[in-house]
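Missing here is one protein chain; the remaining ones are kept as they sit in the complex.
Moving on to subunit A:
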Amino acid sequence: MKDLLAWSRHHWALLLGGGMLAVLAALTLAAPALYPEDPLSMVGPPDVRPFDEGFLFGTDSLGRDVAAGILHGARTSLLLGLVSTACSVLLGTGVGAVAGYFAGRVDDVLMRLTEFFQTIPSFMLALVLVAVLSPSIWTIVLAIAVVSWPPVARLVRAEFLSLRSRDFVKAAVVGGHPTHVIILRHILPNALTPIIVTGSLMVASAILLESALSFLGLGDRNNITWGFMIGAGRSMIRQAWWLSAIPGLAIFYTVLALNLLGQGLADLLNPLLARTRRA
């Protein structure tokens, strides 16, 4: 019991971030039950202030329920964030691991490719990709993944470059293990901490990127998202600031939770800290 207390005091960021995300996930899952109507349909009079007429966050200029939008939008935003991050982490880790392990020519080719993507302003590239491929939830996922893998690749490459010269990797080579086993089972687990931490932060930036795209009207029209809501509320910002502020706060809450989770995971997975705790 005392240990548990000490543990939670040490890992407050992990617990708080995880808890905030759990609440968000629960609300997201409960959205169809709480607000069975399509969040894009008009359910009340327009421009209802928050807490008036039974609408928790009021309605927008078309009479759409803002609270329903927030909850239904959470699903799209979280899904987009997680899927696009998973894609870019997989791609980035693959490229970075191969470049870092084999070094030399392979590394040169892969890193020039990575730099090619890095030198293009990422938001512009995402914008062009979505515009060309026509906006839908999957093209947005693709666009976000394409622009956000290069930093992961560079990070993983750097980790692999330093890890591949470690003696335990040499010992595995001398033991006769094949290359893919050495990469996947000996080196990758040791590089996992920074990958997971970066990944958790990337979910946040993916949500922000999607919001920006939606704000510019390049979101998926069939799914409500927070960015879309901010964009739609923009024209009313003088009369009804909460239309933009409430989804903005939702993004803030989610990004904060993810950042806390990322920081907490970094602490939890750091073997050095684990060692001092044990000692």
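The definition used in the following text is that a contact is a pair of C-beta atoms (placed from the backbone, for glycine too) under 8 Å apart; a residue touches a chain by one contact, two chains touch by 3 or more; residues count from 1.
Rule of thumb we're sticking to: contacts and distances are computed from a predicted model.
J.: Quick one: the chain not pictured, UniProt calls it what, "DNA polymerase Y family protein", "Cation:proton antiporter", "histidine kinase" or "ABC transporter ATP-binding protein"?
T.: Checked against "DNA polymerase Y family protein", "Cation:proton antiporter", "histidine kinase" or "ABC transporter ATP-binding protein": the hidden chain maps to "ABC transporter ATP-binding protein".
J.: Decide which residue listed in A:Arg166, A:Arg221 or A:Arg234 touches the omitted chain of the complex.
T.: From the options A:Arg166, A:Arg221 or A:Arg234, the contact with the absent chain belongs to A:Arg166.
J.: Can you work out which residue in A:Ser61, A:Ser136 or A:Asn190 touches the chain that's missing from view?
T.: Checking the options A:Ser61, A:Ser136 or A:Asn190, the one contacting the hidden chain is A:Asn190.
J.: I need the residue numbers on subunit A that touch the omitted chain, in ascending order.
T.: Residues of subunit A in touch with the missing chain: 166-168, 170-177, 181, 186, 189-190, 271, 275-279.
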